[in-house]
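And then chain A:
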Amino acid sequence: MIWGSMETFLAMGGYAFYVWGSYGMAIVLLAGEILLVVGRRRTTLRRLSLTRRMTAKDRNETAA
Partner candidate 1 sequence: MLSLLRWVIARDLTLAIRRRADVLTTLFFFVIVVTLFPLGVGPEMDTLRRMGAGVLWVAALLASMLSLGRLFAADHLDGTLEQFLLIPQSLSVVVLGKIIAHWLVSGVPLVLMAPIVGLQYGLSPTALLALLASLLLGTPILSAIGAIGAALTLGLRGGGVLVSLLVLPLYVPVLIFGAGAVDAAVSGLGAEAHLSLLGALLLLALVLSPWTAAVALRISIE
Partner candidate 2 sequence: MVPQKINWFKYSSPATFYFLAGKMIPWFAGAAVAFFAWGLYLGFFAAPTDAQQGEAYRIIFLHVPAAWMSMFIYVVMAGWAGLGLVLNTRLSSMMASALAPTGAMFTFLALWSGALWGKPTWGAYWVWDARLTSELILLFLYIGFMSLQATIEDPRRADRAGAVLALVGVVNVPIIYFSVRWWNTLHQGASVSLTQAPAMAAVMLQGMLVMALACWMYSIAVVLARVRCIILERERHSAWVAEFLEGERQ
């Protein structure tokens, strides 16, 4: 291992702010995008089943 210890790895030769700033933003963006897509899927499914139940209920009322 060329880094020796955790501290030198984290210090990144004095450029910690820049290197971890870039990779940190990458993690934030990637994780953020995943959460957005998963959240969108959940709301879509919830909304679709809600509208389906509504129309089903209306149909029963008109039928009754």
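Criterion: a contact is a pair of C-beta atoms (placed from the backbone, for glycine too) under 8 Å apart; a residue touches a chain by one contact, two chains touch by 3 or more; residues count from 1.
Keep in mind how these were chosen: all candidates are chains of the complex that A comes from, given by their letters.
Since the model is a prediction, treat every value here as computed from it, not as a measurement.
Candidates 1 or 2: which touches chain A in this complex?
2
Residue numbers of chain A touching candidate 2 in their complex, please.
Residues 1-3, 9, 12-15, 18-19, 21-23, 25-26, 29-30, 33-34, 37-38, 40-41, 44-45, 48-49, 51-52.
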